[in-house]
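Presented below is the structure to which this report refers.
Yeah, one chain of the complex is gone here, protein chain that is, but the others are all in their spots.
Presenting subunit A:
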Amino acid sequence: MSIDKILVTISGLGLSIFIYYFFLMRKGKEVKAVSSIDITVEGGYNPEIIQVPVGKETTLNFIRKDSNSCLEEVVLSDFGIRKFLPLDKKVEIKVNPQKAGEYPFSCGMNMFHGKVVAS
């Protein structure tokens, strides 16, 4: 095998490991919500893991800064909520989980994810 092929192979394998580590091994930012929290929608959800109390209403304020149409809707399927997020407008979504656990949310096409963790 020529030197260039060895280099390409090593770089390719290295890049594959990097992609795996970069996208699949990351841990999302976790924040505790006190009655309400602002979530910036830009290339994902920031913060993306929101801790909320069980049995208490928490307001999630979604503010979309990203014009990508993929993020134009947010879906909280456990609460039966699918909401359109107009650009640069605060959209209030109230959740009141009755049981402890994880309630995932995502964009309309299910490409970007976040979750509400009730405890």
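The rule we apply is simple: a residue touches a chain if its C-beta (ideal position, glycine included) is under 8 Å from a C-beta of that chain, and two chains touch if they have at least 3 such contacts; residues count from 1.
The rule we apply is simple: contacts and distances are computed from a predicted model.
Note on the omitted subunit: UniProt lists it as "P-type Cu(+) transporter", one of the names in "P-type Cu(+) transporter", "ATP-binding cassette domain-containing protein", "Dimethylglycine catabolism protein DgcB" or "Phosphate transport system permease protein PstA".
For the chain left out of this panel, the touching residue among A:T9, A:S35 or A:N96 is A:T9. Although one chain is hidden here, its contacts on subunit A can still be listed: residues 1, 5, 8-9, 12-13, 15-16, 19-20, 22-24, 26, 42-44, 46, 48, 66-70, 72, 75-84, 86-87, 89, 106, 108-113.
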